[in-house]
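Every protein chain except one is present and positioned as in the full complex.
Here is chain A:
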Amino acid sequence: MGAAGSKLEKALGDQFPEGERYFGLENFGNTCYCNSVLQALYFCAPFREQLLEYYGNGKNTGDAEENLLTCLADLFTQISSQKKKTGVIAPKRFVQRLKKQNELFRSYMHQDAHEFLNFLLNELVDILEKEAQAVKSDPETSPPEKIANGPKHALANGVSKEPLVTWVHKNFQGILTNETRCLQCETVTARDETFFDLSLDIEQNSSITSCLKNFSSTETLNAEDKFFCDKCCSLQEAQKRMKIKKPPHILVIHLKRFKYIEQLGRYKKLSYRVVFPLELKLSNTVEDADIEYSLFAVVVHVGTGPNHGHYVSLVKSHNHWLFFDDENVEMIDESAVQTFFGSPQEYSSNTDHGYILFYESIGASNNKS
């Protein structure tokens, strides 16, 4: 382990970024789903920054009740404050807390990295919202509200959630518009929903661009699946499409590689080759925003099936690409990213497939600090 660390330091030489730490995470028995996502989040610069800032603020108030948020902040602080530049850390408290919080992750079974990410982000938001409510009487110390700038996105109708925008929202939340056009009366009903990530259906030998296009393609609701039109007051045929109304600052794309096959009665892993560019623009937006994103992390599923295998992550930090495999951290060439696209044919021996992609918007962005 130590040797591996020094190897990385050697590889980077005097290019080792000032103040940066590259630490592997110990595996506590099938916790690679957790480790791979944690690394991706750690190297999500605005998220890490704001988490550490929050942690700093939290310490001052002396509020010490342990939750997933404090455990995560603890872990990130622990990594960033290491004296050594490389090494291994055991995310023990975090994993214990996670298992305590959610029985899903309690077993030693292989877990889904996307489910974990989803659970974690929602949990963090819940904690922040609760805290915000607790201090509502004293608006001055409400951290989430304070950071908010830019336009507020009141969620249209629908579920009455408080329009509280925490820093987790500010990083990850985007808004989708679900437009349904009744084919009888031509009325367009638009319903907004928020998302932390986009789950995309994938096709063999396609690109993320193409998957995003399919995600937003028009779908006709008919037969069994008619739409209840409020104006016609009846079930009608309709056309539906999903567009991105507000693109998130951090765009997380989940490739639906685990598909339930009815004939088999179980999930199957799709090893399809889905190429993802290092830079991406969303074209399925409501306004032609042309916001450019840059890839900074990939969670990779290794293995042939959904119930076993391994997770690793690729992370871009200060223009270097790093490969995190639990305890091990290695430097890789940018061109190595394309070895994780998937297999153009089913029989391939290559089982390392990009599963969750993390893009950060670059350039003109309203919430870049």
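The rule we apply is simple: contacts are C-beta pairs under 8 Å (C-beta built on N, C-alpha and C of every residue); 3 or more make two chains touch, one makes a residue touch a chain; residues count from 1.
Going forward, contacts and distances are computed from a predicted model.
Choosing from "DNA replication complex GINS protein PSF3", "Signal peptidase complex subunit 2", "Probable electron transfer flavoprotein subunit beta" or "Dystrophia myotonica WD repeat-containing protein", the protein name stored in UniProt for the chain missing from the display reads "Dystrophia myotonica WD repeat-containing protein". Although one chain is not drawn, the whole complex shows that of A:Val135, A:Val275 or A:Ile332 it is A:Val275 that touches it. Within the complete assembly, A:Ser206 is the residue of A:Ser206, A:Gln236, A:Ser271 or A:Ser317 that touches the hidden chain. Along chain A, the points of touch with the absent chain fall at residues 203, 205-207, 209-210, 273, 275, 277-281, 283, 288, 290, 292, 334-335, 339, 344-345, 348-350.
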